[in-house]
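Notes for the one structure printed next.
Left out: one protein chain. Kept in place: all the others.
Right after this comes chain A.
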């Protein structure tokens, strides 16, 4: 017999209610990177726009940084940790396959017993998490969901690779997604292109350390094919960003803020040009002082734009993440 199952009654819509960020204390200038590679401050700045980045100390773990950022986001949303019903953590630099770091973060925040899990979607991880959170809120599986993007990419950086040694940074960014009476998160345009999985990848899988010669193996790092990534990010992702605007029914004229994944200033500049965004649109350029923090970059940039007054609550923002997979996710949101 097929029993009748009661339908779920979620919120009509979802919105971002609060954002929080955590940047590690230690600021690393290009000069420090130059101890390891034959390059120059001018070369690094012209290729990436990066001047400094934050690298985490021993006490600044994936969990502790997330708790800091998450706590701020919950407070900014006017909530208490017990009200959080879901914790979604996007990261590629939590070094335990199991358990998920999300459960530790939920516990340390004092969030009770929320659903908690990690997702692996590279630099698009935050957008993937945001999309899951929106579904959870509108499906009534959680009233409030904490979405964290967190990375310690300094652990996965090859300091002797002159093409990537200067790129990556550490940090955590978080938002709380909750119910809304009005639409405040557009449809997500997302996807994957697995035929390009070698374009950005970890150099070696962890199981290489099962081998008895493991001590001779260099620690894995993130490597990428710069030109291929640049072409894909600028030209293909501009189309995805445009599609997210179209599907949200928002014209570039109505857009206030553009927050692309902070991969590289050259990618950001070329995307803005390709998208032909109007002059009045504020563009996040947090990469200059934060580096590429993968899943953390969008919420960190969002937090900084709001904290510095470059963007304000209620502004309409286009966000797009893209990276290893290759994967991408773009959507239009109302800023908290």
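FYI, contacts are C-beta pairs under 8 Å (C-beta built on N, C-alpha and C of every residue); 3 or more make two chains touch, one makes a residue touch a chain; residues count from 1.
One rule holds for everything that comes next: contacts and distances are computed from a predicted model.
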{"item": "Hidden subunit of the complex - UniProt protein name among \"Glucose-1-phosphate adenylyltransferase subunit GlgD\", \"IclR family transcriptional regulator\", \"Sulfate transport system permease protein CysT\" or \"Acyl carrier protein\"", "value": "\"Acyl carrier protein\""}
{"item": "Option from A:192, A:228 or A:310 whose C-beta touches the chain left out", "value": "A:228"}
{"item": "Touching residues (missing chain, whole complex) on chain A", "value": "46-47, 225-228, 230-231, 234-235, 266, 270"}
